[in-house]
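A quick write-up on the structure given underneath.
Note that this complex is displayed minus one protein chain, with the remaining chains in position.
Now for chain A:
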Amino acid sequence: MLIEANHLALELDGISILKDVSLHMQKGEIYGLLGPNGAGKSTTIALLLGLYRADKGSLTHFSGQDAEFVSIRQRIGVMPEFAGFYEWMSAREYLIWYAGFYGGSQSPPDSLLKRVGLSQTANKPIVQFSRGMKQRLALARALVHGPELLILDEPTNGLDPRGRREIHDLLIDLANEDKVGILLCTHLLDDVERLCTRIGIIDNGKTVLEDDLEHLLRDAGKPRYRIHMTNIPEGHLLPPLVRLLEWDGSWWSFEIDLPHGRDIGKVWEDLLVHGWSFDEIQVESNSLEARYLELTGSDKPDQQEKAA
C-alpha cells in the first residue's frame, strides 16, 4: 500500500479544515482526488506530505517502511498547483540543481526534458517559459528522482489539448510500465475518467466516496430514462430489466439494466406489449459528473457557522 490514511482530521487557526478524510492507494494506481474548491484537497495533499500533522487519524506511507517524512519524501514526486521556479536559471540548470536534493537525477535531465516535451528549450531561462511549459517543467521536477508515488495537483492546467493528451499518455505510461502510483488532484472530470482507476471525493473536509472508478461508473452508468406516459396499464406490470424509480404525475423515471449488445428498442417494444404507451423519451445524465454533483452538494454548514 502506497498510502493508507484513515479518518484524518486537522484544525488550522481554530478552523476545522479536515474532519474525516480517508485515502487508500496502491502501487501502479492512478487515484483521482476530487472535490469542490475549499473542500480540503490541497490540505489533504499537504498532510500526506508531512507539511501539516493530523490532529486525529492514522497515516502510513509505503506500508509503514518509512516513518520519517524526510525519507518518505525521497520516494515521492510532487507537482504543486502553482508551479514556481527560480526563473533566472535554465530548465536544465534547475533540474540538475533540484536533483541534488535526491543525490542526483535518476535519469539524465536531458532525457527527462525530452520526455515532457521541453528538449528544444532546455537551455532557455525559465523566465521565457509560458504557463504550459512551466507545467511540463514542474512534471519533470516531480519525476527527477524516479519516485514511486507522484502527487499531482491540477497537472494539466494551462496546457493546450495536445499538451494535455501528451501528459495523459505520459502518466498512463508511468503507472502501467514503471508502476508509479499517481495521486491526481483535479477538477477536470474528463481527465479522471480517462486516467484514473480509483477515485476519492472530498466534500467539506470529509471523504464522501472512495471507490474503483470502473465500479462507480458501472453502477452510475446504468441508463436512466424519463418517459412521458399517455396510458398506464392496470397493475403497473413492467418488463424484465426495467426498474421504476419515480413518478411525478406525468413523467416516469426508469433505470434499465441493459445487457451488453441488447438493443434498447426491444425494451420500448416490451413496454408497449405490457400496455405502457408513451409519446416522449428523455435520457437522463448519470455520468461521473452527476454522481460528483450529487455527493458534493453540502452547504458547508461548519464554515457558515464559523463565519457567522
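Following the convention adopted for this analysis, a residue touches a chain if its C-beta (ideal position, glycine included) is under 8 Å from a C-beta of that chain, and two chains touch if they have at least 3 such contacts; residues count from 1.
The rule we apply is simple: contacts and distances are computed from a predicted model.
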Check your understanding: Quick one: the chain not pictured, UniProt calls it what, "Aspartate carbamoyltransferase", "Cytochrome c oxidase subunit 2", "ECF-type sigma factor" or "ABC transporter permease"?
Key -> "ABC transporter permease"
Point to revise | Touch with the omitted chain, as defined above, among A:Asn6, A:Ser22 or A:Gln74 | key: A:Gln74
Review point. Among A:Ala39, A:Ala83 or A:Val242, which one is in touch with the chain left out?
Key: A:Ala83
**Study point:** Contact set of chain A toward the excluded chain (per top definition)
**Key:** 46, 49, 51, 70-71, 73-74, 76, 78, 80, 82-86, 88-89, 97-98, 100-102, 141
